[in-house]
Structures are given as structure tokens and as C-alpha cells.
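All protein chains of the complex are present and in place, except for one that has been dropped.
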Amino acid sequence: MSEYAVELEEVSKHFGPVVAVDRVSLTIRDGEFFSLLGPSGCGKTTTLRLIAGFEIPTEGTVYIEGKPQGETPPYRRPVNTVFQNYALFPHMTVYQNVAFGLEMRKVPKREIRQRVLEALEMVRLPGMEDRRPNQLSGGQQQRVALARALVNRPKVLLLDEPLGALDLKLRKAMQLELKALQHRVGITFIYVTHDQEEALTMSDRIAVMNEGRVLQVGTPQEIYERPANRFVADFIGETNFLPGQVVEATGEQVVVLVDGQMPIRVPAVEAVTTGRWVTIAVRPEKIALHAQPPDPQAISGEVEEVIYGGTDTRYQVRLTPETVITVRQQNAQVGEAVVFPVGSRVYLSWPPEAARLLTE
Amino acid sequence: MKGRTAKAQGARRRGRWLNRLLTLHGIAGYLFLYAPIVILVIFSFNASRFMASWGGFTLAWYGKLLGNELIGAALKNSIIVAGTATLVSTIFGTMVALAMSRYNFWGKLAFDALLYLPIIIPDIAMAVMLPLFFVLSRTQLGLPTIIISHIAFNISFVAVVVRARLAYFDVTLEEAAQDLYANEWQTFRRVTLPLIMPGILGGALLAFTLSLDDFVITFFTAGVGSTTLPLRIYSMIKLGITPEINALSSLMLIASMTLVLLSLFLQKGGGGKIEIV
Partner (left out) sequence: MAVQPRTRRETWRLLFLLSPSLFWLIVFFFIPLLLVFAMSFGQRGTYGGVRWHLNLENYARLFDPLYLRIFWRTFRIALTTTLLCLLIGYPLAYFIATRPVRWRSSLVLLLMIPFWTNFLVRTYAWLVILRDQGLINTLWTGPIHAFLLQVAEAVPLPFWSSLVQATAQPLPLFGTDLAIIIGLVYGWLPDMVLPTYAAIERLDRSLIEAAQDLYANRLQTFLRVILPLTMPGIVAGSVLVFIPSLGAYITPDLLGGARSIMIGNVIYAQFMSARDYPFGSATSFVLMAVMVVGTLIYFRMGGGEVEV
């Protein structure tokens, strides 16, 4: 027995001239909630389909529980899938849908009945056995799809944007429910989503993908706080990018001259030499605004726009003629007065670790 | 102000008239479609031999049909031909529809053209080339050659109808079945087949109707003793119009209407739509 539930080794998938998945290597641990996150067309769904066996890799090997899969058809793989549109059989009842996999594996009738009812209980759909899929709401269909997969007690459950078709409120509720369910059954979940918030909330680890490649693998905190590159920083959450040239590099600190006039200090992540063009990434919520300069070197700007958003307020602050930065401030104060009205002069500060130097 | 309201009223009145005219045209259109059929059926009950006079209601012509052995034999031939051709072409046509809708392959475009051609070209053109082939390959013309020819054109019609149905088929349903441990055959049997069944039935019905109706191609590929019903009617018409033909035609009309309505009823049960080529 391998300690990894699923392993991808240099897996590529080409569709004619299109490279959908490009030399992807991943290891997914037993019992983990693992998300594949990326924009549409990034190859995350194809990666999932390669694991399920709906696609065969052009190159590389998929291992499930340490066994190389080769051309093994989907029906001989110990994984089950929850499809994006649920793919419930419209001509079968809920019961028949959930029983399908067990029937195919020739489980005795009596046991099928017991397990199907258990599974429906688990997804909180008891008493729905005789309904047809088209008589169910989106959320209920979703639960049937889950029950239909889980009833087979797979080693790995593959979920392809399972909450994509639900409305926001239901989606939030299902996120928590899914996470709790995964804890309870202890099955490895591989979860495909383009919703970064969803991935951050639910996952143990996330692989961010773009253009067929895996850009970064890590825990939600790692991905959010220490994005490996500009794409990850941009895709996950909101980020200000300040391009500039390194003017001073002294071991632990680097000074970057932004727009040729504004020096900004950031911690060094790797050895950079002076003269190199880099980008500084700062999250809007990490920046603090002050009416008076908090320290002599603090950079300043003019408030151009104030957007009130309930829990927080967004400020667009012009730093230089070329650069505008977004700042988010919690609306901790009571009352309706705007703290920094349009046109006012503000000073910015952030903890040194909040700014990340991206070299690429 | 006054002028404007008068104008608006005029426009509304014209609109009403247009709508009435449209309704009238609609009624006339349906009358045009049904009048000949109704007339035919009415005259099949006419005791007089001639159109000129109504000789009273009779079932004599229907009775005469029953005693006509030639018609009985033709009906038997028609059913053998249509039944066999429908069975084979429905199976082959469904298979090819599945292949064409699922896979890309070398020469697909050419094969697609070949598949559409029997639908496009006129009956008469298809009719003349088949006996030529049978004669050169020294095949005796008869029921088998009729059936072979009917299958040749029916495959295309079945394929088109089934493909239209498959266009709405969600392939992930098959993937879901395979994900749930169903092998290719089980997936087809339990998921694909029940879901495309209305399309297959529609295709089969079309094939059966076309086969039962066909005159031209059958005429050219038939041999001695393989006369089908349309061939029999045709030769009867050519010999002179008799009330007997009216009776036979009426029966055929009623039979095909029943068939269509029955199949619609079946399709409604499957929740499908009617596809017409």
C-alpha cells in the first residue's frame, strides 16, 4: 500500500495540437481534501478525467493506490466521480441511480437496499427513493449525485465543480456540508473548482493550475500568503502589483524603485541583483492608511475614489501619475463619516512581510 | 388628437381583418390537405361504380378486397419487405449514428456524404441503378433484392433521425455509468439505449413507412411473384379506376394514420419529441 491515494507522474494530455495538461506531477495523500484550482481551460477538469479514466494520458503515468493505471477503463478504477451537471440518469429513480454502481458490481440485493438507504440518509435525502431526478431541486440532485458516488465506498472521490450550478447561499451551505462529510467518511476528495474562495475554505491542500501546468501546490495559507508567482497572487484574492527596478539589495532587504521615483522596501526572497526589474505584490487588506506619515519613509498618495462595501471600504489611491493602488479598510468605526474623503492626502504602511517580491 | 385616435382605430380594425384572413387561410389549408383523403374514403362506400351518382352506402368493395388473393399476397409481401428492411436498417442505422456522433475518424466527411446521398438523390435515380447492379451480379430479382434495396436507403433515414436524438444526448451520462462500474455493453444497455429509444423508434417508424410506401425503387427491383401492395395498387390504377381501389386506398390511409398516432403515443410516453426528416 502506497501512502499516496493518487499520484501523477509527468502526465501530459494532448488533444491534437492542443496541450490540455502539460507534464503535471502531483501526489495526493490518503484522506486528504485536495483541490485543483484554476481558471476555465487551465486543464484541471482534464486532470480529473485522467484520474477517473475518461481520458488516457498522452505521456506519463497515473497511479491510484500505487498501481499504475495505463489504459484501465473507468469501470475498473476504485474511484467515483461527482459530475459538474450531476449526470443523474433521467430515466431512473433516485433509488435506481444510487443502486446502479452496486448492481454493476453484483452486490446482493439485500445489501444494495441497505447501503442505498444509508447513503441517502447520509446526504439527508431519506424518503426520496422513488422520485425522478427532474422532480428534484438542484441542491437535491447534487446530494443524489454524492450519494451515488459515496455508496460504492471508493478510495478516492473526484468532484468536478459539484457546486457550480447552485446559487450562492446553497453553495456556501454545501461547502460546509461537504467538508464535514469528508471528515466523517475519511475518503480522499479531489475537488476541481475555479472558485478560489471555495478552494481556500474547503481544502487541506490546493494545486493552482494555469495553461495545463501546476504553478503551486500548498496549503490554503501558503498559497494565499506566499504566492509563488504573479499568476497565483492575482488569481487568489486581490493583489496590487507595483513594477519597479531593484536599486539596492542588502541580504535581507531589497529596495525597489517604483515608477522611477518611489523607493519601496521589501524582504528579499531570493538573491536579486541591483538593476533587475521585479514586481512587488501587496494585498489591499494588508495596507493601512494614515492621515499623518507613520514613519519618515512612508509613501503617500491622493485618494481618487472611495467605494463603500458594507463590511469594508475600498480606496483607490494614486501614488504616482502611472500607479494607482487599491486599499481595503475594515469599517470598524461606527457612523457614516468617510474617514478619508476623495482628494485627501494619505500615507500608506504595511508590515514588511506583507509585501512579496516577485521575480519573473 | 382626434385624427390620431381614428388612425389607431383603423389600424386595429385592419389588424383584426388580417387575423380573420389568416384564420380563413388556415382552415382552407387544412381543408386542402384533408379533402382528397376524405373524398376517397367517402367514395369507397359508394354502391355505384361511377363518381357521377351516389348509389347508396355499401361495404361491398371492402368485401371484394377480402376475396382478392392477389391483394392478400401483395400485403404479405409488403409486410415481409417492410418488416425485414426496418429491422435491419434500424440496427445498422442506429449503430452508424452512434459511431458518427461519437467519433472523428479518417474519411468521416466522405462517409457522411455517402450516408446523406440516398436521401438526396431522387427515387427514380436510385431505382435504376440497383437492378443494373443485380443483373450484372447475376442476382435473381425478387423479395430479397427489394429488401436489400430498401435497407440501402433506409439506413440513411434511420441514421439521420437517431443522430438528431443523439445530438441532445449528454455523453457524461455514459461516463457516469462507466464510473459506476458498468462496462461498455452494460452502459449501452442500461443508459444509452433507453435514452435514445424514442429516436430509434422514430427512425424505425420512418423506415417502416418509407418501405411500405415505396413504389419506384420496389418496382425496379421486384421480380416475378414479389409484388408489393403499392405495386399492386399501381397496376390496378393503370388498368382502370374502380371503387375497389378506393376501398384499398382508404384502408391503407387508415392503417398509416393509426401507425403514426400509435407511435406518437409511444413516443409521448418516452418524453421525446417527434423528429421529421
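Lettered A and B in written order, each chain numbered from 1.
Criterion: contacts are C-beta pairs under 8 Å (C-beta built on N, C-alpha and C of every residue); 3 or more make two chains touch, one makes a residue touch a chain.
Given the structure is predicted, the values throughout are model-derived calculations rather than measurements.
Mapped onto chain A, the footprint of the missing chain covers residues 16, 55-56, 71, 73. Although one chain is not shown, part of chain B still touches it, namely residues 11, 14-15, 18-19, 22-23, 25-26, 29-30, 32-34, 36-37, 39-40, 43, 50-52, 91-93, 95-96, 98-105, 111, 114-118, 120-126, 128-133, 136, 148-149, 151-152, 155-156, 159-160, 164, 171, 184, 209, 212-213, 215-216, 220, 230, 233-234, 237, 241, 245-246, 249, 252-253, 256-257, 259-261, 264, 273-277.
The working rule: only the chains that are shown with their structure count from here on.
Remark: chain A and chain B have CA centroids separated by 55 Å (rounded to whole angstrom).
Note for the complex: chain A touches chain B at residues 52-54, 73-76, 79-81, 83-85, 87-91, 100-101, 104-105, 148-149, 152. Considering their complex, residues 170, 172-173, 175-184, 186, 190-191, 194-195 of chain B touch chain A.
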